[in-house]
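Worksheet: one structure, shown below.
Left out: one protein chain. Kept in place: all the others.
What follows is chain A.
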Amino acid sequence: MNIAVIIPLVVFLIAIFAIGFIASKKMNSSAGFLQDYFLGGRELGGFVLAMTMVATYGSASSFLGGPGTAYTVGFGWILLAMSQVVTGYFVLLILGKKFAILGRRYNAITMIDFLKARYNSPAVAILAAIAIIIFLFSAMTAQWVGGGRLIESLTGMQYTTALFIFAISVLVYVTIGGFRAVALTDAVQGAVMVVGTLILLIGVIIAGGGVPAIMQDLLNENPRLVTPFGADGSLSAAYVSSFWILVGVGVVGLPQMAVRAMSYKNARSMHRALIIGTIVTGFIMLNMHLIGIFARPILPGIEVGDKVIPLIALDVLPPWLAGIVLAAPMAAIMSTVDSLLLLVSSAIVKDVYLNFIKPEAPEKTVKRLSFGVTGILGIIVFLLALQPPDLLIFLNLFAFGGLEAAFIWPVVLGLYWKYGNKYGAIASMITGIVSYIALHFYNEAFGNLLGVHTVTFPVVLSLIAFIIGSLTVKRKAFIF
């Protein structure tokens, strides 16, 4: 492997370290340690807020899996990916100012704090904490595997060594810097993603002889590649549209997004983040997936989708530039992992330990515990990622869709519907997760029910459960 490729990657990692270190110095205890460590003291500005949302959300799938699928399937998959533009404005507008105001009023640091206060129910909190710990822990480990594999394929190192480098990089800045370090490094990582995407797109278009020439090659190979229906005509409009729930509007229910929606400083930050977030999400999704399909005539016959981006970068760019560009998927994975790590840690420290085990713990204990839990979690994830157990891979399948089905209505209707109560919330969470897992098996065995993605029906069912639960058991209007 070329040393010129590795140098930019190393520089990138060092820069991330430095930022994490600076952020940890900035920590002050005036707002209280917990608020500072897990929420950055609610002082995020517009740019950092937008970037941390984009970067948290844009994971390995946006940079490796998605473009790889576009390479195989064609323009239909870019159409599908573009349903994600909605996340850029939807999450912040829907949770919006009411979530920010209530978050402050309830002194909430996690999404679970909000749910607990809104529904006045420890049962809701413990159920939510369990769901987050199990599902996001699995999702995080899967991403670590991706990060290790990426370093392995770029540098030719052993998987274990690669994973170790990845783990140390993430662990150090998350553990010492907390949310502020995560958000700041996310901002840098987001910028790396934008620049990397742009460079690679230009490189691919030049290598392919211009867009019309590439398009002609695609048409000659298989005209269906340029239709919305996929290379074999199997992408139906209903299936592609159902991704609007999974990767579009449903993202409102993801805890790692919700926590960001109460971390910003003021209305002005939120307004700026709306604009920046929409533009950056759209830019990355559109161009990254275009790169995937444009790569097809240039490098035909790649079997493993995840390898398309690394291979095309090495093929069309000079090595040092490829190194810079390949820092982008690296950045995407790191920025997702760091957010999940901190979120799982906050669920354990704040939502379980402080809520149920020792509410009166002194600040010093809480501090040591937060650093400790974050660090230990990271080490466990590292050990699991060395040889991922089947159960973990299994749980990861449900992570995002399952959490969306569980949380979307308790959060959204908890904010906007005064009759929403804890019975509705509990019914909705259980219905969402159980029906998601059940439907997953049904779809695997018999093909997608009505041709849409698994997430669709559980989201509808959990809505029905929420409404029925709230209206039939101890109905009472909530005063905000």
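The rule is short, and it goes like this: contacts are C-beta pairs under 8 Å (C-beta built on N, C-alpha and C of every residue); 3 or more make two chains touch, one makes a residue touch a chain; residues count from 1.
Quick note on the criterion: contacts and distances are computed from a predicted model.
Engineer: Consult the UniProt record of the chain that does not appear here and report its protein name from "ABC-type tungstate transport system, periplasmic binding protein", "NADH-quinone oxidoreductase subunit F", "Nickel-type superoxide dismutase maturation protease" or "Sodium:pantothenate symporter".
Structural biologist: "Sodium:pantothenate symporter"
Engineer: Which residue from A:P122, A:G156 or A:P223 sits in contact with the chain not drawn here?
Structural biologist: Per the contact definition at the top, the residue touching the missing chain is A:P223.
Engineer: Going by the contact rule already stated, which one of A:I78, A:L201, A:L377 or A:A405 would touch the omitted chain in the full complex?
Structural biologist: Per the contact definition at the top, the residue touching the missing chain is A:I78.
Engineer: In the full complex, which of A:A129, A:V182 or A:I214 touches the chain missing from this view?
Structural biologist: A:I214
Engineer: In the complete complex, which positions of chain A touch the hidden chain?
Structural biologist: 75, 78-79, 82-83, 85-86, 88-90, 93-94, 96-98, 100-101, 104-105, 210-212, 214-215, 219, 223-224, 226-229, 237, 241, 244, 248-249, 266-268, 271-272, 274-275, 278-279, 282, 286, 415-416, 418, 472-477, 479-480
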